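This is the structure I want to talk about, given as C-alpha coordinates.
Apart from one protein chain that is not included, each protein chain of the complex appears where it belongs.
Up next, subunit A:
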Amino acid sequence: MSDIEARVKEIVVEQLGVNADEVTADASFIDDLGADSLDTVELVMALEEAFECEIPDEEAEKITTVKEAVAYINSVQS
(Lines give C-alpha, C1' and ligand atoms only; values in the text may rest on other atoms or scores of the structure.)
Protein backbone atom coordinates (compact mmCIF):
# COMPACT_ATOMS: atom_id res chain seq x y z
CA MET A 1 0.00 0.00 0.00
CA SER A 2 1.38 3.41 -0.91
CA ASP A 3 1.87 6.07 1.73
CA ILE A 4 -0.84 8.13 0.05
CA GLU A 5 -3.32 5.26 0.16
CA ALA A 6 -2.57 4.58 3.82
CA ARG A 7 -3.05 8.25 4.67
CA VAL A 8 -6.30 8.45 2.67
CA LYS A 9 -7.66 5.40 4.47
CA GLU A 10 -6.71 6.89 7.81
CA ILE A 11 -8.62 10.09 6.93
CA VAL A 12 -11.67 8.14 5.76
CA VAL A 13 -11.72 6.16 9.01
CA GLU A 14 -11.51 9.35 11.02
CA GLN A 15 -14.01 11.39 8.99
CA LEU A 16 -16.66 8.74 8.46
CA GLY A 17 -16.25 6.99 11.82
CA VAL A 18 -15.89 3.55 10.24
CA ASN A 19 -13.60 0.62 11.02
CA ALA A 20 -10.32 0.44 9.14
CA ASP A 21 -11.08 -3.02 7.73
CA GLU A 22 -14.21 -1.70 5.99
CA VAL A 23 -12.18 0.87 4.11
CA THR A 24 -11.04 -1.10 1.07
CA ALA A 25 -9.73 0.57 -2.07
CA ASP A 26 -13.05 0.08 -3.87
CA ALA A 27 -15.41 0.85 -0.99
CA SER A 28 -17.83 3.60 -1.98
CA PHE A 29 -17.99 6.41 0.58
CA ILE A 30 -21.74 6.73 0.17
CA ASP A 31 -22.93 3.22 -0.71
CA ASP A 32 -20.57 1.17 1.46
CA LEU A 33 -19.36 3.45 4.23
CA GLY A 34 -22.58 5.26 5.08
CA ALA A 35 -21.51 8.78 4.14
CA ASP A 36 -24.07 11.38 3.09
CA SER A 37 -23.40 14.23 0.69
CA LEU A 38 -22.24 16.60 3.43
CA ASP A 39 -19.88 13.94 4.81
CA THR A 40 -18.23 13.68 1.41
CA VAL A 41 -17.75 17.46 1.26
CA GLU A 42 -16.03 17.38 4.62
CA LEU A 43 -13.99 14.34 3.61
CA VAL A 44 -12.70 16.18 0.56
CA MET A 45 -11.84 19.16 2.77
CA ALA A 46 -9.83 16.84 5.03
CA LEU A 47 -8.00 15.43 2.00
CA GLU A 48 -7.20 18.96 0.80
CA GLU A 49 -5.81 19.78 4.23
CA ALA A 50 -3.74 16.60 4.50
CA PHE A 51 -2.27 16.74 1.00
CA GLU A 52 -2.04 20.53 0.78
CA CYS A 53 -3.97 20.82 -2.43
CA GLU A 54 -7.22 22.34 -3.61
CA ILE A 55 -9.72 19.94 -5.10
CA PRO A 56 -12.21 21.79 -7.33
CA ASP A 57 -15.89 20.90 -6.84
CA GLU A 58 -16.18 19.27 -10.25
CA GLU A 59 -13.24 16.96 -9.41
CA ALA A 60 -14.48 16.34 -5.88
CA GLU A 61 -17.76 14.99 -7.25
CA LYS A 62 -15.84 12.26 -9.06
CA ILE A 63 -14.03 11.07 -5.94
CA THR A 64 -16.31 8.37 -4.55
CA THR A 65 -13.85 5.69 -3.38
CA VAL A 66 -10.43 5.47 -1.74
CA LYS A 67 -8.96 4.37 -5.06
CA GLU A 68 -10.32 7.45 -6.84
CA ALA A 69 -9.06 9.72 -4.09
CA VAL A 70 -5.58 8.19 -4.28
CA ALA A 71 -5.57 8.49 -8.08
CA TYR A 72 -6.56 12.16 -7.91
CA ILE A 73 -3.93 13.00 -5.30
CA ASN A 74 -1.26 11.18 -7.29
CA SER A 75 -2.26 13.13 -10.40
CA VAL A 76 -1.91 16.52 -8.73
CA GLN A 77 1.24 15.68 -6.82
CA SER A 78 3.17 14.24 -9.73
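Note that in this section contacts are C-beta pairs under 8 Å (C-beta built on N, C-alpha and C of every residue); 3 or more make two chains touch, one makes a residue touch a chain; residues count from 1.
By our rule, contacts and distances are computed from a predicted model.
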I want to check something: the complex is missing a chain, and I'd like its UniProt protein name from "ABC transporter ATP-binding protein", "NADH-dependent dehydrogenase", "3-oxoacyl-[acyl-carrier-protein] synthase 2" or "Stage V sporulation protein AD".
"3-oxoacyl-[acyl-carrier-protein] synthase 2"
I need the residue numbers on subunit A that touch the omitted chain, in ascending order.
16-18, 34, 38, 41-42, 45, 48, 54
